[in-house]
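Below is the structure I would like to discuss, written out as structure tokens.
Here's a slice of the assembly, chains where they normally sit.
Chain nomenclature is as follows: A, B and C, assigned in order of appearance, with residue numbering initiated at 1 for each chain independently.
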Amino acid sequence: MIRAEGVGVEIDGARILSGVSAELDQPRIAVIGANGSGKSTFARTLNGLVAPTEGRVEVRGIDPAREPKRARSAVGFLFSNPDAQILMPTPREDLALSLRAAGVPKGQVPVLMTEALARFGLADRGDQPAHSLSGGQKQLLALAAVLIREPRVVIADEPTTLLDLGNARRMARLLLGEEDGPIAEQTVIVTHDLDLARRCDVALHFADGNLVAQGDPGEVIAHYVREFA
Amino acid sequence: MIALYRSGHSLLHRTPAGWKLLGLLVGAVTLTLLPRTVWTAAIAFASVAALFIVGGIGVGAWARQLWTLKWIIVLLAGTQTIFLGWELATANTVRVVAVVMLAALVTFTTPAEETIDVLQRVLGPFRKFGVDPWRVAFTVQLTIAVIPVISGMAARIREAQIARGVRLGPRAIVTLLVMALRHADDMADSLTSRGIA
Amino acid sequence: MSTKKDPWVARDLTRVAVFAALIVVLGLMGPIPVPGLVPITAQTLGVILAGTVLGWKRGAAAVGVVLILVAIGLPVLAGGGGGFGSFFGATGGYLIGWFFGAAAIGAIAHSGPITWWRVGLGAVVGGMLVIYAFGLPVQSLVAGQPLGVSALQSLAFLPGDIIKVVIATFLTLVLARAYPPAFPDRVRAKKSVPASSAA
């Protein structure tokens, strides 16, 4: 369950979110809305990167503002720019970093790492410089680094930008759990790709820092599109 | 970024990094204290060359390393000959070159990870002052990963200038700084989300 | 000047890393050959900027990371230099000077709101005086020559270093206008336009 109760955010005196309330128990949640409407800010409150200035958030029983450490191990976050997420010189080192942070015993690290690389088709690229991977491979590595910690909730902020049709489809299928089962108990996908949003179980529509609609993706999207007609 | 380390299995490669660094320090200090004659300098130079053979580094790499020092050699030898006379100039220059070559040899035979390990141990006592050795090592790795990204940004900015038909000169560094700092903040979000720092 | 508690968060680590990388990338641009043997490099420009933008602790840390990269044997110095040899040669003292220089620059430039004179003063003191203060004695010790001779040799750096100080000061002030969040709140000039009105 992801719960927001009257969530408001103000940064440097600027109002970014106000009065956002929702109760979400669907496994796949889409977040849509215009540039600057507050989607990313809302997503960030869910793992404590941003603390609400009013109201409160609860993710799987955890309040990220109060227990940021616990929230971060329960909630994995995938960003849109893979370069900013790959923090170590090689894929293996990058995955090892995640495992270390998760407190996995040293002995298990190599096995889990090899498994994760194989799952995302990176088996023979573990030791090549990460920056020499293609855009699609980098984004898959970033997802691997998130999933290797087995988060209960995954949040993806525009995960398919810059990806080609094949890579975007693969990423979408993975996130939606259509490739080899659900990747987490709940997945939140912030996206401008309305076809991707349509395949979720529920959609939230943000405008000007407000949650203006939530419900069946088909209806919410239709309403959003109508604004621009 | 290709490291200067050269893999191998020589005696020097097998010697622990800490010992090699200690040896380098002792060697450098000894050479500074030894009497400054052409002969001591020549012996030091020859010994280092011999160590290159022991380390299995080869004459080619030795010569290339020497070549990278060409400017220092010219500068030192040149001015010192004027002020101190040729004998002292030769002794001093050869001695400096010997120490630098010895240090290079340590670099050639020690993998980066081993040096980072030594560094973490050396930094241990500084914990009291708020230095976290693991964080230092981590930041070093982060830097290695981000060098190609920053150099890619520099390339994008160069292209944008060319495409727009403008030449900003050093002014373009501001754009690079802005992109780099925003990138740093994105990385920080990822770092925090992954529970690392 | 600095508050007692100054915990480093993720953002500090990544900014330090990014500035260290920036100093390396400025070195890749290649040394500029000048008449008088010793090539000048853009790397000291990066050292000065690390101080003026990040402040004394983080600026020095960024330079420290570069020095560690040198030590672990990466060719990160201008023209592909690197390895322990760089510390034991005649220019080794300058490298140590970079570290303390960046700290001095940061301390002076961030002693109040960013102004051209604070930044300029910091750049001259930290970017030239402090670096020379470490570089020259080591150079004369290592080379076994009188300090005067080393000073004479290093005259070759002077024109380049002056140019770099001027450029760095200019760049810092433009950055303060183009991207205020680059600097810690405490040294930012008064807010001109709220950065939030973007829709």
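Just a few scattered comments:
Everything below uses one rule, namely that a contact is a pair of C-beta atoms (placed from the backbone, for glycine too) under 8 Å apart; a residue touches a chain by one contact, two chains touch by 3 or more.
Everything numeric here is computed off the predicted structure, so don't read it as measured data.
This file describes a complex whose protein chains occur as A x2, B x1, C x1.
Note that only the chains that are shown with their structure count from here on.
Comparing chain pairs B-C and A-B by the number of C-beta pairs in contact, the larger count belongs to B-C. For the pair chain A and chain C, the distance between mean C-alpha positions equals 38 Å. Look at where the CA atoms of chain A average out and do the same for chain B: the two points lie 40 Å apart. For chain A, no residue reaches two or more other chains under the stated contact definition. Touching two or more other chains at once are residues 142, 144, 149, 183, 187, 189, 191-192, 196 of chain B. Against chain B, in their complex, chain A makes its touches with residues 44, 47, 49, 69, 72-73, 75-77, 79, 81, 83-89, 93, 97-98, 101-102, 129-131, 142, 145-146, 149. Across the interface of their complex, chain C is touched by residues 1-5, 21, 24, 28, 32, 36, 65, 68-69, 71-72, 74-76, 79-80, 83-84, 88, 91-93, 95-96, 99-104, 106-108, 110, 112, 115-116, 119, 135-136, 138-140, 142-144, 146-147, 149-151, 154, 170-171, 173-174, 176-178, 180-181, 183-185, 187-189, 191-192, 196-197 of chain B. The residues of chain C lying in touch with chain B in their complex are 8-11, 13-22, 24-25, 28, 37-39, 45, 49, 53, 61, 65-66, 68-69, 71-76, 80-91, 141-146, 149, 152-153, 167, 170-171, 174-175, 178-179, 181-182.
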